[in-house]
Each structure stands twice: as structure tokens, then as C-alpha cells.
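What you see is the complex with one protein chain gone and the rest in place.
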Amino acid sequence: MTPITPYHYLVLSAALFAIGVLGVMVRRNIIILLMSIELMLNAVNINLAAFSYQLHNAAGQVFAIFVIAVAAAEAAVGLGIILGFYRNKETLNIDDMNIMRW
Amino acid sequence: MKLILFIPLLPAAGAALNGLIGVRWFGRRVSGFVACAVMALACGLSIGAFASLLALPPEARVHDIVLGHWIPAIPLETATGIVMFSASWTARIDPLAAIMLLVVTGVGFLIHVYATAYMKDEPRSGYARFFCYLNLFCFFMLVLVLAGNFLVMFVGWEGVGLCSYLLIGFWHEKHSAANAGKKAFLVNRIGDWGFLLGIFLVFFTFGTLDFREVALTVGTMSPETTGFGVLSAICILLFVGATGKSAQIPLHVWLPDAMEGPTPVSALIHAATMVTAGVYMVARSSALFVHAPLVMEIVAIVGALTALMAATIALVQTDIKRVLAYSTVSQLGYMFVAAGMGAFSAAVFHLVTHAFFKALLFLGTGAVIHAMAGEQDMLRMGGLRKHMPVTFVTMMLGALAMAGIPPLSGFFSKDEILYHAFLGNRILWGITTATTLLTAFYMFRLMSLTFYGKYRGPVYSAIASPAAAAQAAAHGVDHPHDARAHGEAHRPLHEVTHGGADADVPPDGSRRARGPQEGPAAITVALMALAVGVIVAGFMGVPQAIGGTNAIERFLAPSFGLGAFPVGGAGVGLSRGGSIALMLFSILVSAAGILTARHFYTRNPEVPRRLAARWPAAHTLLQNKYYLDELYLATIVRGTMAAARGSFSFDRRVVDAAVNAFGWGTQIAAWFSHMFDKHVVDGIVNLAGGTAGRGSFLVRRLQTGLIQNYALIIVLGLFAFLTVFLFAR
Partner (left out) sequence: MLESLVFYTLAAFIIGFGVLVVTARNPVHCVLFLAANFLCVAMIYVLLAAEFLAMIQILVYAGGIVVLYLFVVMLVNLRRPPDAQVDGRRQALFGFVLVALLLAEMSAILVYSGAHPSNVAAVVPQFPSGGNTETIGMLLYTDYLVPFELASMLLLVAMVGAIVLARKEA
């Protein structure tokens, strides 16, 4: 077996990112969409950690911490918006969220 | 001396008054008075100028007045390089001009007086128009006479041609008169063309057009005794001009037709003044002519031939004015013979005397025609000696002068010419002497037919006789080719009395005609004044051979700066006896002519008829003026008309076709442009618009409004980016 190089982690990160992108593009439920975004962020975090490990620099991990913080904030606000929207439109289908279109 | 400017200006003022105001507002008396008054004043000023000229010593008898520039300096090329051409309005009076002034104003004044009575039957506006033209003519003639350079003389030359046209065609409703005026002007024009070319050549050679400067310059050149040089070219061209104006062969054809004009016009223009302008011009250019002996010979030969030919034609003419017209042509030939011999003062002398007696003859003829109510055919006159004594006597004096009988003026001037001809060229002397014989003959033929014999005129009867009136009317329509110069042949022939017709009417209402009678005072007085001139004028040229001093030759000598050319009579002349013998010979010739005429026409009237029957061909040839008019018509006139027609059709077919082709070409080009613009240019524009529109249909489909589609596109972009990254490494 080949030793686990950071590249393996990078490939893993790329795969997770691709799955997240797929979710964003395909799913109609907006909550699922937001969760796909969380997946993408996680992929980024793995990327950062892998590089931090490779380069022996903790800054990557610090960056990853910040990403987590921001993801949390974004999830909170996003879900708040969705709740507000759901109250008015009774739908979570992203195709029906077009009241700001002309 | 400055007053000589008024001499031409006075008639000009008269013409302006009569032409602008008189035609509408003057009555006959005012028009006539204005015209005669200005002429009288001009005559007075001419006499004054002549007298003041006499007061000066002979070398100083020249006076110039420059009135200002006409053409300021224009650089023109001459034989010697570029010269600044400038011409000014110069008036010059010298002995030659002074004599001409006297002739023009004196004879002119008398003719004006005559015309006031002659033209009485014209409508008022026509009367004023006539005197306007007459004064205008005098103005131009005086400009011609007083000219100091060729250009001003040309102005006068053209002006008299114009007035001749206006006056010949005065009765312009008559076709024959209008045509005669046109003919005169056109033939004159041919002469003017030659004259103008001569002027150009003068300038080209000498760089100036002033007479005196040209004379001075040419005096330094030697005469062209061999060959034909530039001086000869100048002189021949100038002579062509003189030929046109003075009716020499071959441009003489207009003068007989010019008799369509009123008789005063014939007297003034075609006897005394305008036709002599050619002689005057040659005399003025004497300095040039003496340097071209070849041209002088041509001048003399043309003059002699003209004199002979015109005299032969005059032998058989029946219209009284035509006889005098051909006589004028003949006498002008005499003057040119003199000029060709170098005897310029003799030519001018003959010009002066001819003016007097020819004017007298014409005016007398006019009186006869007036008395005969427009009849001009001599065959229908006769025996007028009893009816018109004053006219008869004055005309007889004129005829004797014309024939050259001493002591009348015609003898002295004609004899001078014959003398110089004898010295110069015996053949020409022979021709001129033969012409003298013929001249005497036809003049007395005229006198016999008109004044002697039986009265052959129309019958005079009362108005109540319709047969006689019809017969009289039949007489009137019998000779349509006779030029009714009066224009009043439509008047019933029984109204031939002048003036006092109404006093004649008897109580029963019928008019009693009284036949031809003497004219009014104006006419007879003018005739008598001219008769005096005829008698007296000769004495200024009495030759030295018989004890005279030949004053006129000495007076005129300074005007003709003759240097190199030997003049007959100065050194190599005949002896006294020879001169007298020559004179007696010419008197004999004249007397022979007179007696023959008397024999033919007064004693035995059937002789001419028999002669005409014996030689019908010659008779017809002479009667039809050697068919020259017909020749000109067939060749020149027809040729010009054909050329005009050809030009017209060329213009229409070729030039206009070219222009039309241009138009068509432009239209076709425009059509092409239109097509190009519509399909190509607009096509491109439409293509751009269409592409934008059609393209937008496609691109618009990208805007689905679905968020995930947009996310898809983002990922697509990311993919593209990665692809580039992958393959660029």
C-alpha cells in the first residue's frame, strides 16, 4: 500500500466538494441545498487541514476554525431567512422562490 | 478749340431728345426743328474749327483732345514683345478731318432741312424716330471723322453701319426694305471683319493704334517694293473694310438695295458721307499704304474695275434711284483709283465735290419722286421740265458737274484724278476715261428720260371717274418690283397735290388734281443751296496748269505724310501743255457722252430700243447687274444656310445626344447605386440588426430564472478554468 500522502486528503476533499456542488445544483429543497453548502465548506476545511499538516503551519487550522465560525453564522441566518420565506409562501421548492424576479 | 467736342455731341443730343422724348411727345415741327438746329450748330462749329485751323501755320495744324482712357493698360503680345495696350478716346482735328467735318455737317444740315418737308407724311412717332436715327448717324460719322486712333474710328465705323441699317429699313413693315437693311448690314460686316483684322495686325506690328504714332513708326520703315510683307497684309485687310463700307467689288451689292430707304437717307448716307468713310479711312492710313505699293496697285485696279462695271450697269437701269446708286459706286471707284495712285488729296477733293453734286442729284430725285407720288420708274416720267423748273435747273447743274463740265466742281476733281491716272498707269487712265464717257451718257439719259420729252406718267383725273381711277390703280400694281420708296403708293393717285389740296376743292365736291409740281420751300431751298456748293466747291482745287494754286492739295498735304512714294504731279509731272491737252480731251469725252445721250433719248427715242433688241444678251446681263446677286445667293448664302442647318442638326444629334447620354449614364449609375444601397449597405445594417435580434432569442434562453441553472453555469465556468489550467501546464 502506498503511504497516505496529503494528496489523498486532497482527493478526498475534492470528492466531497464535488458532491456538495452536485447537491447545490440538483436538489430542489432549499434546506438540503444549504446542507450541501455545509458539505462544501467541510471539504475546504479538510483541504486546509491537509495543507497545514503538510506544511507544518498551524495557520491552516486557524483558517479552518474561522471557516467553521462563518459557516455557523451563515447557517443561522440562512435558516432564519428560509423560515421567514416559508411563513409567507408555504414552499421550500427553490424553483418557486422567484418573487424578486420581474 | 475744345469746342470741337461739341460737333459730334450736338447731334448725339438731338438723337437722344428725339429718340427718348420725341417719339412720344414731340410734334413734327418740334422734332424737325430740334434735329436741324443741332446740325446747324454743329455746322457752325465746324466752320469755326476750320477757320481756327487756317489761322495756324501749316505745320501746326493738328490739335488733339484726349477724353480719357477707354482701355487701360493690358499687356498684349506684339511682334516686338509684350506691350501695354491702352486706348483712349482721342479726338484729332487736322486739315483732312476739318474738310470732312465741313462736308458732313454742311451737307448733313441741308439734307435735314430737306427731310423735314419730305417726310411730312409719316406718322408723328415715325417722324421723330427718323430724325433720331438721322442725328445718330451724324454723331457716329463725326466720331469716325474726328477719331485719333483706329479703335475710336472703328466705333464710328460700326455706328454708321448700324444707322445705315436702321435707316434703310426705316419702313420696316415693308419686306423689301427690311431685307435691304439686313443685306447692307451683313455685307458691311464682311468688310468690318477685314477692317478689324487689319486693326489687330496694326497693333501687333506697331504696338499702338494711334494714327500719328503709327505714321511716325512706319516712316522709319522702307516700303515693301518686293513681295507681300506684313505692311501689305495690313493694308489689304484695311482695304477689305473700305470695300465693304464704300461698296467696291465684290461687296458692292448692298448699295443698290439700300435705295429702299427714304431719299434723304440715300442722299446723306449713300452718297455724301457713309460710303465715303472707306475713302476717308484709306486716306487716314495713307502712311501705311504708301509703304505697300502692291496693295496700292490692287486698290487702284479694284477702283477702276468697279467704276467701269457700275457705269455699265447704270446704262440700262430704269429706276431713277438705282441709276444714282450705281453712279455712286462708280464715283467711289474713281476715288479709290486716286488713292491707289498715291494722290490722296485728289481722292478727298473728289469726295467733297461728289458729296455736293450727288446729294443734290439725290435730293432732286427725291423731289421728283415726291411729285410723282412714289413713282420711281423713269420710263413713266418725262417732260417734267415744265412742271418742276427749280428741280430741273438744280439737277441739270448736278448732272453737268457729274459729267465733268467746267467750270463746275466735278470737272476739277475728276480731272485731277485722270491726270494722276495718266501719269501712273495708262491702262487705268483708259478705263477711267471710258467710264467718264459712260457716266456722262447715263446721267443725261436720266435727265432726258425724266425732264424732257413727253409726259408718260399716270393720268390725272377727278375722283368721280371710276374708270380712270381704276386705270390709275392698275398702273400702280403693274410694277411690283419697283421699290415704292415712299411707302405711300397705296394713296389714291388722284391725291398728288401737296399741302394745298383742300384749297383746291371746288364747290361740287370733286377734287381737281394738278399733276406733278414743285415741292415745298424746304425742299427747293435745300436744292438751291447745294447747287451753289456744286458751282463753287471746285475752285478750291484749280490746278496749277491753268493758273490756280491747287489750294486743297496744299491744305491737305500735312495730313498725308508722303515720303518715299513719288506722287504724280510733284516732280515727274506733265508739262503745262500736256495738262491742258489732257483736260480738253476729257471735256471732249464728256461732251460726246452728253450728246450721244441726247441723241438717243431726246431726239430718237426708238434707238435704245433697237439696240436692246439687237443685243438682248448684253442688255439682259446689264439689267440684271451681271447676276452677281444671284451668284452670291447661290453660293455664299446657300452655303451659309446649309452650314447653319448642318450645325443645328449636329448640335441636336451629337451634342444633345452626348448630353442626353450623360443624363442616361447618370440615371443608370444612380440605379446601380440605389440597388447597392438597398441590398448591400442596407443588407449589412439589417444583418447586424437581424443578428442581434436572432442572437438574442438564443441568448435569452440562458435567463431561466432558476437559481440552480445559474449555479450550473458557475460550475461550468469553474470547469473551463480547470481545463485550461490542466492543459496549460
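The chains carry the letters A and B, assigned in the order they are written, with residues numbered from 1 in each.
Throughout what follows, a residue touches a chain if its C-beta (ideal position, glycine included) is under 8 Å from a C-beta of that chain, and two chains touch if they have at least 3 such contacts.
As the structure is a computational prediction, the values presented were derived from the model and not from experiment.
Only one of the listed residues, B:L20, B:A51 or B:L722, touches the absent chain: B:L722.
As for the chain not pictured, it touches chain B at residues 704, 706, 708-709, 712, 715-716, 718-719, 722-723, 725-726, 729. For chain A, the list of residues touching the undisplayed chain reads 1-5, 7-12, 14-23, 25-29, 31-32, 34-36, 38-39, 42, 45-46, 49-50, 52-53, 55-59, 61-62, 64-66, 68-77, 79-84, 86-87, 91-93, 95-96.
One rule holds in what follows: only the chains that are shown with their structure count from here on.
The part of chain A that touches chain B in the complex is made up of residues 21, 24-26, 28, 94-95, 97-98, 101. Those residues of chain B that touch chain A in the complex are listed here as 705-708, 711-712, 715.
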